[in-house]
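Only one protein chain is missing from this complex, and each of the others stays in its spot.
Up next is chain A:
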Amino acid sequence: MFILTTFSDLITIPPALFRVRTRSALEDLINAKYANKVVPNTGLCIALYDILKSGDGVVYKGSANVNVTFRMIVFRPFKGEILTGRISSSTQHGIKVRLGGFFDDVFIPGDNMFEGTKFDHLEQIWVWNNDGEAYYMDKNEEIRFRIETEFFRDQNPRAPLKAGETDVESEQNRAPSYHILGSCNQSGLGLVSWW
């Protein structure tokens, strides 16, 4: 589920960081720029792995500009990979799964579940009827699923906040920039406790 991705970037070291060792200033600036951010068609960057190469640096407008080639740990599961997560919510369209707290945008549509899986509107959960036995997919249960498709989405610039609207609300209304569609319709998949 994790890969190493090589990036090259021009990193600007502000004068305030000149007293810090260049190496550790670069590490901090790279992490500040990339950690926990989605790079389109590459994945969700986690943390700097190592710096492969850094140039001499050019002083421009008082700051040092350094060309750096480095490797990041990136969350990018491949198609067909099996992952485990926990069910965070269920709707009639399918199940939303979160991986710890770091990735929330996995969706398993109803069509991608076992044959005979129905949404129970009263309980608001999905139920798999297997030869007369009902298996419930409760919230927070551990679920194993297969990665089917991934979507990257370019974010539009954010509109100014409306009166009374907080930053958090507008953040929640945005479509995720990276989300994954999963499936669980093969024996061995579905809730971990079933097998």
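We take it that contacts are C-beta pairs under 8 Å (C-beta built on N, C-alpha and C of every residue); 3 or more make two chains touch, one makes a residue touch a chain; residues count from 1.
Going forward, contacts and distances are computed from a predicted model.
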item	value
UniProt protein name of the chain not shown, from "Checkpoint protein RAD24-like helical bundle domain-containing protein", "DNA-directed RNA polymerase III subunit RPC9", "ER membrane protein complex subunit 8" or "EF-hand calcium binding domain 2"	"DNA-directed RNA polymerase III subunit RPC9"
Per the touch definition above, residue among A:47, A:161 or A:175 touching the missing chain	A:47
Residues in chain A touching the chain absent from view	1-9, 28, 31-32, 35-37, 39, 41-42, 46-47, 49, 69, 71, 73, 76, 78, 81-82, 84, 99-102, 140, 142, 144, 146, 186-189, 195
